[in-house]
Every structure is written in C-alpha cells, then in structure tokens.
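The structure that follows is given in the form of structure tokens.
As you look at this complex, bear in mind that one protein chain is not there, while each of the others sits in place.
Let's look at chain A:
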Amino acid sequence: MQLELSAEDAAFRQEMRTFFTTQVPQEIRDAVAERRELTKDQVVASQRVLNAAGLAVPHWPEEWGGRGWSALRRHIWHEEMQRACVPTPLAFNASMVGPVIAAFGSQEQKERFLPRTANLDIWWSQGFSEPDAGSDLASLRTTAVREGDEFVVNGQKTWTTLGQYGDWIFNLVRTDPEAKKQAGISFLLIDMTTPGVTVRPIELIDGGHEVNEVWFEDVRVPAENLVGELNKGWDYAKFLLGNERVGVAPVGSTKRVLAQAKDYARSVSVAGGLTLLDDPLTVARIAELENELLALELTALRVVAHSADGKPHPASSVLKLKGTELQQAVSELVVDLAGPASLASGAGDADSDLAGWARHATPVYLNLRKASIYGGSNEIQRQIIAKTILGL
C-alpha cells in the first residue's frame, strides 16, 4: 500500500492542472464556475482545445487518439478538468458512441466517424430511451426494417439530451420483432438531417430545454450505418452503459461547488454581525458533506487503482449511486444558503440586487434531480449491487 502519487503521476497531475487552467478560454470556465448553462459553441470550443492537445479522448484506443494512460491517470485527468471548471468532453461523443465505434465498428466507420467525433465536428445524441422503455430499455419498439441497402426506421425516442444540437444520433432499434427482447436489437447511426427525423423540445421543471423527443417516420438509413452485427446491439449498449457509469460520479465538480459554498456562506450575513459560515448547523452540514465526498473520492481511487484490465469495477455502481446523491445534496445546501434570495430565480442581473449564485441555486437543484434517474437510475444501481455483488 502506498498513499502518495508516484513522482511521475504527481508531475502528470501538475501538467494537467497547468493545461486546464491556462489553455481553456476563461469565459467558458467562468460560466462553469457560475453554474450557467453552456452554449453549444462553448462546449465545442472547449472540446477542440482539448482535442488539439490530445486531451479529449485519452481513454480511446491509441490509434484513434487515445493515450494509453493508466486508469489512475485517466482519473486524474478527469478530476483536474472538473477542478479547473473545464467542461468535460461531450459524454455522448467521448464516453458513449466513440468507444463503441472504436470497439465494434467497421474500419470505414472508424475512419469516417472517430476523428470527427473526438473533435466534436459531429455532435452526437443518444437515442435509447422511449416512452415505454426507460429502466426497461430492452422493451424498446422503434423498428428498423431492411429494404435493399437501407434500413427504414419508424418510432419515437425520448429524453434525447441536447438533441437540438445533434448532427447524428446513435440508436437502439428493433431489427428482429420475433426474437426475445434483448436479442432483436441493433445499434444504428442516423444522420439527423435525414428526411423523416423530427426533434421536438421538452421543457423541464427548471424552465430549461435540454431534452427532446425524436420522431422517426420512414427514415431511410444506409445499411452501412449499422454498427457491428445485426441483432447484437444490446451487447454494445451494455458496453456503453458500463462506460457511462464509470465517469458518472462527478467528484471533482461536486467538491468544487462545496468549496464555493463556503464562500457563499461567508457572503450571507446573519444576526450579530456573523455570517452563515459562523452558523454551527451550516458548518456541521458542510463538514459532513466534505467527509462523505472524501469517502467517495477515496472509493473512486480504490476503484481506478484496481481496474487494471479496463473492465468496470463492480463497485462502480457505488460511485454512480453515492456520487449523484452527494451532487444533489450539495445543490440542496446551496439553495439553503441562498435562502429567500433563491426565489429570485427569474430575475436577470439588471432586475435584481441578489447574487447570481443565489438566483441560480434552485433551478440547478431541480435540474439535478435527474442525476439519480438517468444513466441507470439509482434503484437500478442498487439492484446491480444486490444482484451482482451481493448475490441476492
């Protein structure tokens, strides 16, 4: 056992820190720090800066831009990015479709898609969920019927995050209606400008527009856009969801917000010339959250130190479960620090004398309720722990 980073890893961390804090445009990092919604351009610009330096997709195969780093280095890369308020590379590209194409796609698909996916020249959306296929993803009904050199796709996807920006969408589609649920599903790439694709916005409870419904009406997709083998899509989806889970505990950004919360608390005065940071209940709550985050971070480190073969550690469900709970708890703390000022959520800077962080607090809190629902809900994570770890 050994606690310190090796000299090389420590130097690596410093290198990452320097890069992220000096090379990514300050205004993008400010937007992240203030928990503002990023524009498409900001997400693209930031990923391109990373990609140019070989830092957008270090976990991909080296042939396609990967760096062959250890799991620990990938972890350090990810944490330092969050600490520096650098937007993490678009997950749909970097951790979902990219690795799937790299692992299962044809040589043509790799050449055609991977460089543009890494550079965010293509913005990918994820077309998995349907109205009746949420946690039970395998019951999906969108069909793709082979006609000559094409698939004809019909059906509806929902919850498509940032689908309004999407150039392409990777879908799970039913290609064999006769087969048992999981067995008849394929993984298909669809250009969202194809006739018959319609994207409709869904408004969420924070007032924002980040998810969409996507409708497919007789959409003709070249057969060459099938990834891997016909009817093997479920295997690729499981591979993808496993990757999704690993990066999902946002320890770095939760730590950062908790550190910011202390500044927020210091800026709110209470009776007797004191501030909220003098309030015993507030500091006890912060201390407790800091400790839980420490436990989570150390668990993440144990997991990365262990997963030498690149397979997700069974405890990665712990990271998703606890990571999202703590992310939500910290957002709730910030609302409470804001107190009555949190009500001014609809005021612009010019219409309000209340601090921006306080005005954003509740929309962020409400929005983050999603974190325990998507990417395999926390109930599904508990089931994974119970079944695959505890054998229950």
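Worth pointing out:
One rule holds in what follows: a contact is a pair of C-beta atoms (placed from the backbone, for glycine too) under 8 Å apart; a residue touches a chain by one contact, two chains touch by 3 or more; residues count from 1.
In the analysis below, contacts and distances are computed from a predicted model.
A chain of this complex does not appear here, and its UniProt-recorded name among "Amino acid ABC transporter substrate-binding protein", "Aspartyl/glutamyl-tRNA amidotransferase subunit C", "Acyl-CoA/acyl-ACP dehydrogenase" or "Autoinducer 2 import system permease protein LsrC" is "Acyl-CoA/acyl-ACP dehydrogenase". Here one chain is not drawn; of A:Leu5, A:Leu38 or A:Val270, the residue touching it is A:Val270.
Of the listed residues A:Gly68, A:Gly207 or A:Pro222, the one in contact with the hidden chain in the full complex is A:Gly207. Contact with the chain not shown here comes from a single listed residue; of A:Trp77, A:Trp159, A:Phe216 or A:Trp234, that residue is A:Trp159.
Interface note: of A:Lys157, A:Arg256 or A:Lys370, the residue touching the hidden chain in the full complex is A:Lys370.
Although one chain is not drawn, its touching partners on chain A can still be listed: residues 129, 132, 134-136, 139, 158-159, 202-207, 211, 268-271, 279-282, 285, 328, 332, 335-336, 338-348, 350-354, 362-363, 365-366, 369-370, 372-374, 377-379, 382-383.
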